[in-house]
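Heads up, one of the protein chains got dropped from this complex, but the rest are sitting where they should.
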Amino acid sequence: MKEIIEALLKFRNDRDWEQFHNAKDLALAINVEAAELLEVFLWKEAKDVNRDKVKEELADIFAYAFLLADKYQFDVKDIVFEKIKKNGEKYPVEKAKGTAKKYDEL
Amino acid sequence: MKEIIEALLKFRNDRDWEQFHNAKDLALAINVEAAELLEVFLWKEAKDVNRDKVKEELADIFAYAFLLADKYQFDVKDIVFEKIKKNGEKYPVEKAKGTAKKYDEL
Amino acid sequence: MKEIIEALLKFRNDRDWEQFHNAKDLALAINVEAAELLEVFLWKEAKDVNRDKVKEELADIFAYAFLLADKYQFDVKDIVFEKIKKNGEKYPVEKAKGTAKKYDEL
Partner (left out) sequence: MKEIIEALLKFRNDRDWEQFHNAKDLALAINVEAAELLEVFLWKEAKDVNRDKVKEELADIFAYAFLLADKYQFDVKDIVFEKIKKNGEKYPVEKAKGTAKKYDEL
């Protein structure tokens, strides 16, 4: 993941874009890209979707997510593992198994 | 990243949630989490934001993004590098340097 | 508002699009349009934004929101007034005045 982040930072710095990349606008950018991914699925079933478009939009989401992680100096592995642990408490296996209910409805 | 994806899949399979995780709903989930991140910044400047909340919401975005990548068997590093290359063509340094304009306005 | 909804339904029915407009995909469409609005503001301050673009994206949000309201036979005035009442209880003037805090932090 280090390599990915370095490549993204190089791309950004070559273009002098750090000035625009404050954390709030990076959060906006993730939302914009997430919705472009969503648009690939709009009015369709998952099986009818163009895989290459999914690939491109998902790559954009990862790109901005990595840039925001870098901005806060988060280690992606650490924060995801931390969240998995927390979610494990909100969704204990014996209650959450086989249901899509939210934790406050379990 | 392999380790992250394996931990996420284990969490999901322990709860028998694969049945809900079709690609379209994973795209929805990414949008829901992206907007929860956005909400952390709502009505605020980036500097006044709670860092721990950013961490948690960003972790959720990564989690669903990795699960969707796994669903399509995308290698995250590959797809981000591919996109960086493509964006390099859309945003050549000499045109894009120092401006936040979209490629179709450059 | 009746006139707006009738014009939107005529547009849709002329194109035989009701088959695609299930409630879930209408919710997706609202998100896609909301993010296009968000993109107008990306990397910018509100004062530097193109007013005509805001107008178009906001119109799209209204269009899908009216179509979803019609799908459930909601009266827009009724549901907004109902929500204002509910929000008045969550955000009583004496507590909420002058602060952007969420109700659970008041």
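As written, the chain order gives the labels A, B and C, with residue 1 at the start of each chain.
Criterion: contacts are C-beta pairs under 8 Å (C-beta built on N, C-alpha and C of every residue); 3 or more make two chains touch, one makes a residue touch a chain.
Here the structure is a predicted model, which is why all the values come from computation and not from measurement.
Asks: Across the whole complex, list the residues on chain B that are touched by the chain not included here.
Replies: Residue positions of chain B that touch the missing chain: 20, 25, 28-29, 31-32, 34-36, 38-39, 41-43.
Asks: Touching the missing chain, which residues of chain C?
Replies: 1, 3-4, 7-8, 11, 14-17, 19-20, 22-24, 27-28, 30-31, 34-35, 37-38, 40-41, 44-46, 49, 51, 54-56, 58-63, 65-66, 68-69, 72, 74, 76-77, 79-84, 86-88, 91, 93, 96-98, 100
Asks: Touching the hidden chain in the full complex, which residues of chain A are there? Just list them.
Replies: Answer for chain A: residues 28, 31, 42-44, 100 touch the chain left out.
In the analysis below, only the chains that are shown with their structure count from here on.
Asks: For chain A versus chain B, what separation do you get between their C-alpha means, in angstrom?
Replies: Centre separation, chain A to chain B: 2 Å.
Asks: Could you put a whole-Å number on the gap between the CA centroids of chain B and chain C?
Replies: Between these chains, centre-to-centre, one finds 24 Å.
Asks: If a residue has to touch 2 or more other chains to count, which residues of chain C qualify?
Replies: Counting only residues that touch two or more other chains, chain C contributes 28, 31, 42-43.
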